[in-house]
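Below is one structure, written out as structure tokens; comments come after it.
With one protein chain withheld, the remaining protein chains of the complex are depicted in position.
After this line comes chain A, so read on.
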């Protein structure tokens, strides 16, 4: 049956994606929720919570406010907190009950902005979509609001990295390794949206000549920056030596041609799907590319239980979130690459699981096992895991 999970199948939700994407930008993000979303977010979705303060809160929505449709308390509470905390901007993100109440997030945002003078966003998330949706809309909105359209691209090839959150990259070295792949190739990283870059760096994204969408949530931002600056984008991750080389070549091509590039699609799709890579679309597609180029493996099917743009997939890939469908694909596979929580889905079957933990899925449980996949380190991981 659709919508049931007898084993565990839950990705971080859209509202967490908003919080995660905006975490380091100096804003104040409010989950409009009774309770629960905050502890879920800061326990399972946000590894920075213990040591890096950020203004992420819940509104503590009560039954009475919901029944009466009372937005006044939310507005007052946000304004009171803003008076104490001085955020650069305010973002309000919805959860299931505000969706049912028909909360007008855009209207509330406009009102708060008018009364406080602080730029305010309203995101009509509802906790029923995955984090990529929320992170994508948040990053795109921030760029659309704050990026200075008068900034010009600088001479010499440079990039922005788009769609970087701990939900896809964790805090185990992949962000640093990602930057290093480009910088060691002589391509400066102008900004990283949104881990490790200052707000000012982000707002000068127009200086880069090419944008790199390193996750599905980076694509809406890439498209927005293209509208603002005309910057072409490339979708992919530099997994393994081959992936790094292909991505850099695609970046050079995008810079020269002004056309967007999807280098990780340059492999054949799945026929029977003897190898299945389950996870985030850009990472899974990029890992497939590296397996194809470095080990000559083919017939690899990407299974993405999250929402993502069609252009990230190949024929034969499966975009699905239903447990039954995922199980059926896993049953046909000889090898499944994916989060350890998928282990229960293949238990008793013939498939071998190659563990690739994903923070947006299993949270912090397997964080210590998350490998660094970028560049040479990705090649080493592939050789170790696939040549056993």
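In this text, a residue touches a chain if its C-beta (ideal position, glycine included) is under 8 Å from a C-beta of that chain, and two chains touch if they have at least 3 such contacts; residues count from 1.
Basically, contacts and distances are computed from a predicted model.
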item: Absent chain [UniProt protein name; select from "Nitrogenase", "Nitrite reductase small subunit NirD", "ABC transporter permease" or "Thioredoxin-like fold domain-containing protein"]; value: "Nitrogenase"
item: Options A:38, A:211 or A:286, residue touching the unrepresented chain; value: A:38
item: Residue, one of A:9, A:22, A:276 or A:290, that touches the chain absent here; value: A:9
item: Hidden partner interface residues of chain A, rising order; value: 1, 3-16, 30, 34-40, 42-45, 49-50, 53-64, 66, 77-86, 95-97, 99-100, 116-118, 126-130, 341, 344, 362-363, 365
